[in-house]
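A single protein chain has been removed from this complex, and every other one stays in its place.
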Amino acid sequence: MALIETETAPERIELHAEHHPHLAHHFESMEQQREAGTLGMWWFLLTEIMFFGGMFLAYTVYRHIYFDAFAAGSNVLSIWWGTFNTAVLIASSLTMALAVFHAQMGNSRKVVRFLLFTIILGTIFLRVKYIEYSDKFEEHVFPAGDFRWPIEHEANRPNNVGDMLLMLIGAEPLNSSPQGPEHAFSVKVTTKYAEKGPYYGVGGQVPEEVQDPGFGGHVRMYFWLYFAMTGFHALHMIIGIGLLLMLAWQARKGKFSREYHSYIELTGLYWHFVDIVWIFLFPLLYLVDRHL
Amino acid sequence: MSEHIVPKKIYYRIFGALLVGTALTVIFAFINLGNFNIVAALLIAIAKALLVITFFMHVKYSSRLTKLWVAVGFIWLFIMLAITMTDYLSRAWLVYRP
Amino acid sequence: MSMTPLTATAGRLTSEGEPLNYLNNGHGLKSWLLTKDHKRIALLYLFSVSFFFIIGGIFALLIRINLLSPEGLFNPDTYNRIFTAHGIIMVFLFLVPAVPAVLGNFLLPIMIGAKDLAFPKINLLSWYCYVVAGIFLTVALIAGGIDTGWTFYTPYSTSYSNSNVLLAGVGIFIAGFSSILTGINFIVTVHTMRAPGMTWFRLPLFIWAHYATALVIMLGTPVLAITLSLMALERVAHVGIFDPAMGGDPVLFQHMFWFYSHPAVYIMVLPAMGVVSELIANLARKNIFGYKFVAMSSLAIAVFGFLVWGHHLFVSTQSIYLGIIFSFLSYAVAIPSAIKVFNWTATLFKGSISYDTPMIYGLGFIGLFLIGGMTGLFVAALGIDVHVTDTYFVIAHFHYVMVGGSLMGFLGGMHLWWGKITGRMYPEYWARAAMVIQFVGFNLTFFPQFILGYLGMPRRYAAYPPEFQVLHVLSTAGATILGLGMLITIIYFIWSLKNGERAPANPWGASGLEWRTSSPPPTENFLETPVVTWEAYEFAPIETMDVLGYPGDPGKPSQPVPAEHGTED
Partner (left out) sequence: MIHHSLLAMSWMLPEQASSYAPEVDHLYEFLVGTTIFFCVLIFAAILFFFVKYRRRSSDEIPRPIAGSMVLESAWTIIPFIISLFMFAWGAKIYLQEYTIPNDALDIYVVGKQWMWKFQHPEGQREINELHLPVGRKIRFIMATEDVIHSFFIPAFRMKEDIVPGPNRYTTVWAEPTMTGQFHIFCAEYCGTSHSGMIGWVTVMNDRDYQNWLSGGAAEGSMADRGASLFQQLGCITCHRSDAQGQCPRLEGIYGKEQLMSDGQKVVADDSYIRESVLSPLAKIVAGYQPIMPSFQGQVSEEQIQELIAYIKSIGPPETTNATPGTMKGSTKISAPGSNPAAKPPIMTTGGATIVAPQTEKAQPAQLPQQTPGQNQ
């Protein structure tokens, strides 16, 4: 309540000697316009929290019920890629923050540069996601269609930074193969979880008459949540990159200045938010019961 | 209300802290802490998120109102999770526990 | 008071010599479809929600016709599609947007002395989202209909019903986007764009109510969006997230659905409550008794409204302990509503009560909402809900709050501000007659349903045992009368656009900024920035109020101003 009372009504009558060209007609001042934008963006992010929240809820419930299946599914993901991508996204948050910093300083050229860095890092993130997704398709753990459990064939997983870089550019990794340490997956998972039984619908959809999907069906639920959550996250990344490209273009043309750069700030908020979502997704999806 | 400019130095420090946090997350995941694995993972994630919110997103320098709204967002999420989980925890038919 | 000229257009005349206002400032379809003026967008919304209301109403009449006979006049599949269409259209395409997107959109900036909402383009986008949502749902209806009920319970919706569910899911998702966009606009506008002197506790209660509504919209709607997305994806991929055959839990769907849909009932009623505060205050010329309590009770409803969703799940196999908690919280959330009702009643004390139509609607709202709300207490009582849930008792409960409450509030507001919006007054005699017809018809429709429900008549029944017929026939008779009342209202509103009396700036002697600009208002609402020096609902003789629209005799039809008054930008 105090919060509300101390806030006074916005000043509005003061005459503005010069109207900033970017001041919309219905605002009285740049200050007011900026504030409105920031508040609007924060509220938008609140709705985003609740949007992802629905999936976090489903995740929490099913992880609680089917913990073993979630642990088994989680162990199929590559911890190397997960960690790498987390670092990439954090770095992109840093470059985004620096872009905003330079925008505040009115340093247009650096703004463009840091926006580009951010875009590049974001693209790397998506590239990794693409690799991971293809691997999951190859391993037949995409939850719709030809889902199989336990997996019969393992895709290549990196187990060092060099391999990751090679794989990023599409080359064959040197020493990561199903025999590498990450292969421990098959051994660990099959010993710990194999006894849980197979997926009754091996080789396709669960047949109509066999309704019990068994343990593998619950793993499938894990992968469903994995794809839904990371998929929606990736969609947000794509939108973010689109926005950044637009901003970089505008910044290059000199649209922004010390006084007027709120779009950069707002997009920054958005970008950081997407980063935060990943900060939670990473341990929740990649790190369930890793200590086998 | 003019905008507050955060020195670059702080950004780099936060970046460092976030990387350390990521490393810790991974390390803790490989240590068997029983039920505390998830607690540790979440605590670290919350700490990292707070760093991002506070510094990268400038909430530290924003109005109390902004702080309130950020809190509201997470509190609402918590309400949804907590109340729904109450159902699952007090319904006896679901007993697949880890 | 400073004389900041606001627009290039304000105060000018059209080529026909009419004062330039938001209606005649720009002609042609394009000037409407691409408008960023909140008032024009409100009219776009008015047109589209009315359209869907009539469609939804026709479906309602079809429901009632079917139930004339115990065997049901239509086949069950048809009937199931009818009530689903009725529920979905009325909730998502009519009542959720009705008051906020029409009256809120039109009035919120004017009432706080702003030129527009904070994000005009987003406002327009919101309307387009609404239209797209409407198209999706219409296509779903035409393509064979949806038969899940508006609640889409799984696994029926995901594994048994037809795949129009997918279209409907997407449609509602987009409709949700539309209300989120409106919500953002409201919150930001109220925070950042109040006129000088317009402090928080000078805000009209209409604004408080809309602010609270916006909070609910923002925090609830995204959950519905993701729930329906997951449902639609489940429908396509059958992975089992809500399908028990695959290890999913249908009750989780219910939790997620009601996490939005209970708060949504407050999205539907809070704005109408805001309207009622205005109706009562302005037509009794009294400040609202206990202003701060009424304002804060809106926030309380918004916040506590999020804690009670499980009262729709009392027999759904959720944990009984949680059921008990939810019941308790449901009673807690009833208290702020009670506070409002008592305060409105007390406001009438020693007022100067006018018998004009809006006031009658206001009183109708209080009476019907009271009954609806009190029967909410019945269904919140666990032992009773076990018996009456999913019966006509619940149907009657929510029609009393949604039709008797929200719809009456909406219509009351439409009458109060009709002159402001269109520049013409509605015909008072017909309006009163229609209101009385609606009131009688309404009670005849829905009161028998309480009895039906307690006797055990389940809802969503295409056919029923013959002993319920008498009450069903009564109800159908009532619906016919109610429909007639609605039809009269629709007709005279349209009639008045051409033939109504011209509306003065302040036909009611009301207080509030919207009465200090001309009817209809100029494009940027005021000719100069208003400075608020009075409290909320501080009534003053009409001559003493400045009109910041077109200068001229207050209380008289707006006068044109000399062209030099407006300055170029």
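Think of it as A, B and C in the order they're written, each chain with its own count starting at 1.
Note that in this section a contact is a pair of C-beta atoms (placed from the backbone, for glycine too) under 8 Å apart; a residue touches a chain by one contact, two chains touch by 3 or more.
Quick caveat, the model's predicted, so the values are computed rather than measured.
Residue C:Thr375 is the one among C:Thr213, C:Ser277, C:Thr375 or C:Thr422 that touches the chain missing from this view.
Residue C:Ser161 is the one among C:Ser161, C:Thr192, C:Ser261 or C:Ser496 that touches the chain missing from this view.
Only one of C:Pro196, C:Gly220, C:Gly404 or C:Gly509 touches the chain withheld from this view, namely C:Gly509.
The missing chain lies against chain C, touching residues 72, 76-77, 80, 147-149, 153, 155-156, 159-161, 244-245, 249-251, 284-287, 289-293, 314-320, 323-324, 327-328, 331-332, 334-335, 338-339, 341-343, 345-346, 348-355, 363, 366-367, 370-371, 374-375, 377-378, 380-387, 389-391, 451, 454-456, 458-465, 509, 537-542.
Heads up, the rule we're going with is that only the chains that are shown with their structure count from here on.
For the pair chain A and chain C, the distance between C-alpha centroids works out to 37 Å.
Shown for chain C are the residues in touch with two or more other chains, namely 191, 219, 223, 252, 255. Contact of a single residue of chain B with at least two other chains is seen at positions 65, 72-73, 76, 80, 84, 88-89.
Those residues of chain C whose C-beta lies close enough to touch chain A in the complex are 2, 4, 7, 114-120, 180, 183-185, 187-189, 191-201, 218-223, 225-227, 230, 233, 236-241, 245-249, 252, 255-256, 524, 529, 531-532. Note for the complex: chain C touches chain B at residues 191, 219, 223, 251-252, 255, 259, 306-307, 310, 317-319, 321-322, 325. Here chain A touches chain C in the complex through residues 4-5, 7-13, 15, 24-28, 32, 35-36, 39-40, 43-44, 46-55, 57-58, 61-62, 65-66, 143-144, 205-206, 211-213, 217-218, 220-221, 224-225, 228, going by the rule given at the top.
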